[in-house]
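The complex appears here without one of its protein chains, the remainder shown in place.
Think of it as A, B and C in the order they're written, each chain with its own count starting at 1.
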Amino acid sequence: MLSFVNDYSEGAHPAVLQRLIDTNMEHLPGYGKDRYCSSAAQKIARACGCPQAQVYFMAGGTQTNQVVTSCLLKSYQGVVAADTGHVNVHEAGAIEAVGHKVLTIRGEQGKIRAEDLDAYLEGFYADGNHEQMVFPGMVYISHPTEYGTLYTRQELEDLSQTCREYKIPLYLDGARLGYGLVAPGTDVDLTDIARLCDVFYIGGTKVGALCGEAVVFPRGNAPEHFSTMIKRRGALLAKGRLLGVQFDALFTDDLYSRISRNAIQTAAMIKKALREKGYQIVMDSPTNQTFVRLDDERMEELSKQVAFDFWERSDATHTVIRLATSWATTVEDTQALINLL
Amino acid sequence: MLSFVNDYSEGAHPAVLQRLIDTNMEHLPGYGKDRYCSSAAQKIARACGCPQAQVYFMAGGTQTNQVVTSCLLKSYQGVVAADTGHVNVHEAGAIEAVGHKVLTIRGEQGKIRAEDLDAYLEGFYADGNHEQMVFPGMVYISHPTEYGTLYTRQELEDLSQTCREYKIPLYLDGARLGYGLVAPGTDVDLTDIARLCDVFYIGGTKVGALCGEAVVFPRGNAPEHFSTMIKRRGALLAKGRLLGVQFDALFTDDLYSRISRNAIQTAAMIKKALREKGYQIVMDSPTNQTFVRLDDERMEELSKQVAFDFWERSDATHTVIRLATSWATTVEDTQALINLL
Amino acid sequence: MLSFVNDYSEGAHPAVLQRLIDTNMEHLPGYGKDRYCSSAAQKIARACGCPQAQVYFMAGGTQTNQVVTSCLLKSYQGVVAADTGHVNVHEAGAIEAVGHKVLTIRGEQGKIRAEDLDAYLEGFYADGNHEQMVFPGMVYISHPTEYGTLYTRQELEDLSQTCREYKIPLYLDGARLGYGLVAPGTDVDLTDIARLCDVFYIGGTKVGALCGEAVVFPRGNAPEHFSTMIKRRGALLAKGRLLGVQFDALFTDDLYSRISRNAIQTAAMIKKALREKGYQIVMDSPTNQTFVRLDDERMEELSKQVAFDFWERSDATHTVIRLATSWATTVEDTQALINLL
Partner (left out) sequence: MLSFVNDYSEGAHPAVLQRLIDTNMEHLPGYGKDRYCSSAAQKIARACGCPQAQVYFMAGGTQTNQVVTSCLLKSYQGVVAADTGHVNVHEAGAIEAVGHKVLTIRGEQGKIRAEDLDAYLEGFYADGNHEQMVFPGMVYISHPTEYGTLYTRQELEDLSQTCREYKIPLYLDGARLGYGLVAPGTDVDLTDIARLCDVFYIGGTKVGALCGEAVVFPRGNAPEHFSTMIKRRGALLAKGRLLGVQFDALFTDDLYSRISRNAIQTAAMIKKALREKGYQIVMDSPTNQTFVRLDDERMEELSKQVAFDFWERSDATHTVIRLATSWATTVEDTQALINLL
């Protein structure tokens, strides 16, 4: 059975795992105060071009979104997101669980447009009733989005400028950030993100780690006592080394980018083959996710040999499926998939 | 200055105030355990045709929606509402503040259609990912809606049936219930609501009381320790008598309906005059709210002599305003308004 | 049946009620933006000797404690209170419901001593583990306390100084403040409280109002968008006038003090009689609550003619009861009680 079902089907990248093995018996302090957490934070800060960056590690994406959101928002504020945003749809209400509303605006292939954001914010303050409404207190975007799409640098500049005009932070969910940074045609790099966002996270779980996300406050702008707030949400690992060691490995010798490229290359092979064979690709995703529309019979047949993700019903006889690659996808498996298509 | 700005501009109906005066120096137990709360509850139960009904009193609508929602929902559930629903838009995030998401579906003039609800619920359970989504755990409707519109009995029957199929309670926000019950053409009475909803509240603040809403669990289905949950939300008045006495007065000799009729009659005078004079009424509201589209110049002029509510911009040169009547609106003021139109 | 069961058994003081009657049919804006709320706020600010004071009104004490606490604390902080404090024991977990811990220190007859507070705060920061503990973020005291006792001015000075050293606000719950301000022997007046506390509330429910408490931020130090936060907790009355009119009456011609004195005078009559007749008064309460230890037989007998509050079992054959007076207690009833003792 070939597996293209998602990008978290395997364990850790071998080089990451090796570092866990190598450091396993070292005595280290707990709760993120070990030398690997420090080292990883420094390497990430350097990669971001932000020497004053503060970096914290948490185990998963929903947890990270929950903690960051609850720390950035004031009680009367909510987070603005695309209606398709992960925080709005697929986190079981983790934002609401900590008391905040997700304020949705129309997404386009998963992205928020600065002009839509601007119109929303202007409209909010123009409403005479807004004192009895949830105030927009931050903006959530994902890059790549849930649909594998990417913002351009100009689009991020525009969103950032709008946020700064309204004095609300811009937060970027980078669960799959590695795959976005090395995608063909992107003009956005990590220093752009660090410059334009107020806080963001670099995803590990889907990009080579067993678990773990690195939250970056690029200008030393972490809230006071952020560790205590992480603890209060049950998100502070006793063995913080587990996260520190992995991110230290991922940000050594550019491993994070190198392993991300594998996902892009195998996805590119798939996209090319699909186009050549006349399949309908339904989203313009340059990253590791490929969305294809199939008739149900074809899908049924394919599912006998390939694990993929059901995405959504398209019409009575067609379905959109997702084929995901990752750092772990082999060229052999990719070729086998192409042969089946 | 004529006042048609809302339905909570005055104090209490004189007969309600009189009862507060008459009972003022009686020694009564606190926290809703006084004889007036009991008597009011019995009268309301009788009016609902539900001898086993349990009735609780709270001070305001947002508070009531917050307490009821938090008591009915399980932690992993949210409340389904029209996108225009009061709980979604104008309660400053009171539902999210207690940990729950408002799951919106398209409203039509403030109303939810049973087929839209059914499609939403069916779609939810069909989604393979729904275990990581917020489960629909109750349905919120308002009657009259925020737009002054009303459900028909058949529409309520359909909504109720859908809710029962999916085993989720139907909750009706009756902030302006009195005005809905006596509106021309409605076929919905209090016994229908009690029969078709699992919980609802009868609004006092906007219908003759100084403050107060009466929550009804028509089949003795209040959650255990509901009073403690009210207290925990800061919503239990020490002098519960304030609410009991008022509702006892409102449900004596059908006062609640009688004073509601005044709002309908004065609103009908306004609607008739507007139609005759060629104004554009933008919502088919049979209750105490009238929504009119005016050119901005006309609006400006009118605003010098009449207090009304700005509703929304219609286009570059027109605005929709709201004219609200209430139990307190006089025929003289109404006639004066008509003369100005 | 004589009633000394509590200080919220009757409605409003006649002069307060009269103002509600007089203003009942005025058209006024909602949500606390009416002229009576403004006027009451100004009168309270003047009484506090704080022209820049900001004053907000809410319906009840638990609600007020909940809203204020949740607005003053950061997410990683809790509120320090005496173990016997109302917020710790008798509010059904309203503080925890909004996410915060009540950090208790030993109370003495309901009061916190500055040296105990200081020792607690010093110990907290000395603990190497405090980053994984709840930070003390404000101090809650009540005056009078739940036991009817009062702080001296020096005690308040000391508490205030400790709070300022640690940069945490001092909050005073004045549910029965009127009775404290006019108690014999007190050297604390409203200007002291305004000077020494960062926020406090002046109780209305137990001192002449139907409902209502006035929250005072004496140095214009209310949190931004405090009204929205009140709304979000369901605590913003549409007819805010109900609270404004009552407090405007209470702070006209010193009514608040005058009616409080009645409670003190009748309580003094009771205390004197108890002492003369050899009863054991168990708390040194100079305010409107009197705590007496009775053998159970005597208590049983008394309960046939007097409503009082059971306070606690003292030993196998004795019980402590509470006799409460208020603005509404008559000299006749007090004399009748004394005759029964």
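By our rule, a residue touches a chain if its C-beta (ideal position, glycine included) is under 8 Å from a C-beta of that chain, and two chains touch if they have at least 3 such contacts.
Here the structure is a predicted model, which is why all the values come from computation and not from measurement.
From the options C:Pro14, C:Pro29, C:Gly49 or C:Gly99, the residue with contact to the unseen chain in the full assembly is C:Gly99. One of B:Ser227, B:Thr252 or B:Gln265 touches the chain omitted from the figure, and that residue is B:Ser227. Only one of C:Arg46, C:His90 or C:Lys272 touches the chain withheld from this view, namely C:His90. As for the chain not pictured, it touches subunit A at residues 1, 3, 5-6, 8-12, 14, 17, 20-21, 23-30, 59-67, 91-94, 97, 205-206, 210-211, 228-229, 231-239, 241-242, 307, 328. Listed by residue number, the positions of subunit B touching the unshown chain are 31, 70-71, 74-76, 99, 131-132, 135, 224-225, 227-229, 231-232, 236.
Against the chain not displayed here, subunit C makes contact via residues 75-76, 78, 89-93, 95-102, 128-129, 131-134, 310.
Rule of thumb we're sticking to: only the chains that are shown with their structure count from here on.
In this assembly, the chain whose C-alpha centre lies farthest from subunit B is A. With centres taken as mean C-alpha coordinates, the chain found closest to the middle of all protein C-alpha atoms is B.
Mostly identical positions are employed by subunit A and subunit C in their mutual contact, as over half of the interface residue numbers are shared between these two copies.
Centres computed as Cα averages put subunit A at a distance of 42 Å from subunit B.
Separating the centre of subunit B from that of subunit C, both taken as means of CA atoms, is a distance of 34 Å.
The residues of subunit C that reach two or more other chains are 228-229, 231-232, 236, listed in rising order.
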